[in-house]
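With one protein chain withheld, the remaining protein chains of the complex are depicted in position.
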Amino acid sequence: MSQPILVAEALSSGYGKFQVLFDVSFRVYENEILAVVGPNGSGKSTLLKTVFGLTTIYSGSVIYRGRDITRLPPYVKARIGVAYLPQTDNVFAELTVKENLLMAAYTLEESEARDRIEEVLNLYPVLKERLSYKARSLSGGERQMLALAMTLVRRPDIIMLDEPTANLAPVVARHLLKKISMLRDEMKKTIVLVEQNARAALELGDRALLMVSGRVSYEGPSESLLQDVELGKRYLGLR
Amino acid sequence: MMLVLPSTEYLIYSIAYGSSLALLCMGLTLTYMVTKVPNFAHATLAITGSAVTLLLIDRIYHVFYLEGGASSLGKTPYYTLYLIAPISAFLIVGLVALIQYLLVLRPLSSRGVGVIGLMIATLAFDIILVNILTLTLYLMPTAYFGKLIGPSLKGFDVSVSALGISTSFSRLALPVIAVTLAIALHLFLTRTKFGVSLRAAIENPDLARVLGINVDLAYMTSWFIAGGLAGASGALYIFMVENFKPAVASLVIVSVFAGSILGGLGSIYGALLGGFLVGVTETFVVVLIQNILAAYGLPITLTHYQRLFSLLIVIVMLLLAPQGLTGLISRVGRGGR
Partner (left out) sequence: MVDSLLGIFTLTDVLDLIIITVVVLALNLMAGYAGIPNFGMAVFVFIGAFILAGVGTRIALLLASYVDPGFIDTLGREHAFIALKYSGSLRDLVLYGVAGDPVVNRIATPGLEAIISQDLILSIILLVIVFGLAIIVGALTGIIASFAATRLKEDYLAIALLAFSEMMVTVVFDQTDSLAGGPNGAWVVRPWPSVLENAIKPVTPTGVSPDLMIALIVGLLTLLLCILYAERIANSPMGRMLRAMRDDDLAISVYGRDVALTRLKVMAVGAAIASIAGAIYATIHSPVKAIDYNRFDWTFTPWAMMILGGVANNWGVILGAITIYTGKRLIHFYMPGLLTTLTPILEIVSRFAVPLVLVTILVILLLVTLHPRAKSSTMKRLITYTIIGLGGSIVLVVILSISIKAILDNIDIVRAITLNIFVGLIILLVLYLKPQGIIPEKPSKTLSRKELEEIQTKSYKEKAPNPYKTTLDTQSEEV
């Protein structure tokens, strides 16, 4: 097993005074997909936000490649390779696809920006066709791909995705999930995937994290979780 | 039918007035998009541009003509003034608008003052600005500047005659400058990385920040540009009016609001269109209707009521179609969804 690229230790966090996570610890290993599943309101989204620095952290720490990044502001985290992709508002709706990618590459030098955008467009050819369209005229799936593309422009090491397939038609969702697995297989990225659709996430993921009421209920191979009928039924609506 | 149409000269004036309003509306919409607050001081910013122009031209006139005896230079310096005036007004008023953002709107907004409170703050800034302006113009030493309240720069306005039409240079310059600035703004906002980042920062500042965009710089630049547009508008507008008084801004602001609201407060191009439409309506259309009524034997003077039209536009638009024309157009475009 490779080294853990990200380690969360005893994280307790919330929004202002409203605590959501209670003493949460987990690890993410290099080049794996960690599926984060659990019932509604269990703190899955908050987990990602906490790692990225968008919540109030009461205690605990986040270690990334051996470095304590707990208190770093989000834009610094983005710069050093930790990417966070929320479910909504993840693109600039009024800007064109091309402009969105340009903004994603904002801090990069011009030639490098050009190369990376080219790279990313080759990964998602459908975006190439829509370059001059405003992001709001894209379909749901296309928009998520644009958001993903924008993240990839910055060559992150670890990408945290918050329910990327929500509100997407099943066909489109499957397509998106395939693209995500490509990120692990072909681009050697590390992915933390929060999903409402537990079965799909667990099938895709290598390891799984089960969140219940703000605490970690299970951390281990996703296969085992899939087969644990008891847990599956109780928390995930799996039959 | 031809008797009913106002003269071509008036049409030219109307287009010029519409252009100056269009500039003002673009700036107002820009500041609204950034701070989500309608800036009541916007027209006063324009008047500041007028004042700057007045001071500049008056001083240059004194230096070159009265004292320097350079009357032999003829009209040429006048034409350069048409360039110098809007540029300096752009820069200075842009700075004033930036000050309004930095000293009033940003601190109050970060303190959690709501929309209404911020609106009142802009009203307060408006009061203070217009009064400082009036004070400055009153106190300028007459020996140095000449009397500055109530004069007109019309005397400086070069008259132009062609094709049997006699008008003045400022009325021709205004639409040209308005279109130029609009195009420049469009290019800036769509073709430059920094310009695109402004749009991004306005739309989704949190995402922009994560991407490393300096959102605060974007906001400051937007306000500077908006102020600059207002200043340029005021700089040329002053050539068209008699009897300049800073207080006139409190009358114009309603027309600016009307134009921005008509165009839709989320679109700069809407503002351009809306401002122009309101300007032309207030002048040309009003006179047209007046003439039509007179032709039918109802001689009512409607020109006194020209502001009534913009005020009605404000109220009607807000009640019926607050998203403005651009909102309606995009709704139709999307198939009424």
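Order of writing sets the labels: A and B. Residues in every chain begin at 1.
Heads up, the rule we're going with is that a contact is a pair of C-beta atoms (placed from the backbone, for glycine too) under 8 Å apart; a residue touches a chain by one contact, two chains touch by 3 or more.
Being a predicted model, the structure only gives us computed values, none of them experimental.
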item	value
Left-out chain, listing which of the shown chains it touches	A, B
Chain not shown: contacting residue from B:L83, B:A124 or B:V176	B:A124
Touching the absent chain when the full complex is considered, from B:A43, B:I60, B:A89 or B:V104	B:V104
Residues belonging to subunit A that touch the chain removed from view	15-16, 18, 20, 40-41, 49, 53-57, 71, 73-74, 84, 86-90, 162
Interface residues of subunit B (partner: the chain not displayed)	37-38, 103-104, 107-108, 110-117, 119-121, 123-128, 131-132, 134-135, 138-139, 141, 204, 206-207, 209-210, 216, 250-251, 254, 257, 261, 304-305, 307-308, 311-312, 314-315, 318-319, 322
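Note that in this section only the chains that are shown with their structure count from here on.
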item	value
Intercentroid distance (Cα basis), subunit B paired with subunit A, Å	47
Touch list for subunit B against partner subunit A, complex	190, 193, 196-197, 199-200, 203-204, 206-213
In the complex with subunit B, residue positions of subunit A that touch it	74-75, 78-79, 84, 89-95, 99, 102-104, 106-107, 150
